[in-house]
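The structure under discussion is supplied below as structure tokens; questions concerning it will follow.
Only one protein chain is missing; all other protein chains are in place.
Our next item is chain A:
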Amino acid sequence: MNPARTLATARRVLRQLSHDPRTIALMLVVPCVLLTLLKYVFDADPRSFDSAGASLLGIFPLVTMFLVTSIATLRERTSGTLERLLSMPLGRADLLVGYALAFGAVAVVQAALATGLTFLALGLNVAGSAWLLLVVALADAFLGTALGLFISAFAASEFQAVQFLPAVLLPQLLLCGLFVPRGDMQPVLSGVSDALPMSYAVDGMSQVSHHTGVTGDFVRDLAVVAGCALLALALGAATLRRRTA
């Protein structure tokens, strides 16, 4: 890995994004609007907002980054720019880490806005610190970026890439414990949910909602999310081939 090339890649991705203000606005504003909506959906039950709101603070960055990264990488693959980059002295890690840095930066802004809004304006009540929520949100964004990079290898078109969102993320959303506690599910499903990374993203958030300090479970959840992201990134690197048929 070469820091200059990695940073140049991150800057390039951000420059591309800067020519597309509507996408930036959607990425930043939509989570805030949805959280506000949620607040009033749970108008009669503020306690539910506290737990669901915290979970969603972790889920939004994951979903947005997954979508944006999978489409961006797919474009890179189909436009021939990937083939060109790989015929140049660019390491695969330079490319992947460059993407992760650029979208990570966007995720910081997104998570900061969403967390700030829910705490300051929507009155979200959690036992732990807002900073810890932000840390989990960032880990989730990193996971979304890594999954998006990996999944884009299996999509031949943008249509397919978009369809991978319901295929890959919706099952995780159903099984992550947002709707029903994971222990109350049919035992097989509960076992499956133990194997899915989003479950740990949401568990990490609920650790912060219910405990004041950093708990052992919180550290474990964060480690699982980061570990899954690194695994997906490594698998994504394996799909970037210099020689193709």
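Just a few scattered comments:
The rule is simple: a residue touches a chain if its C-beta (ideal position, glycine included) is under 8 Å from a C-beta of that chain, and two chains touch if they have at least 3 such contacts; residues count from 1.
Rule of thumb we're sticking to: contacts and distances are computed from a predicted model.
A chain of this complex does not appear here, and its UniProt-recorded name among "Universal stress protein family protein", "Membrane protein", "ABC-2 type transport system ATP-binding protein" or "Tungsten-containing aldehyde:ferredoxin oxidoreductase (EC)" is "ABC-2 type transport system ATP-binding protein". One chain of the complex is left out; on chain A, the residues touching it are 4-5, 8-9, 11-12, 15-16, 19-20, 78-81, 83-90, 94, 241-245.
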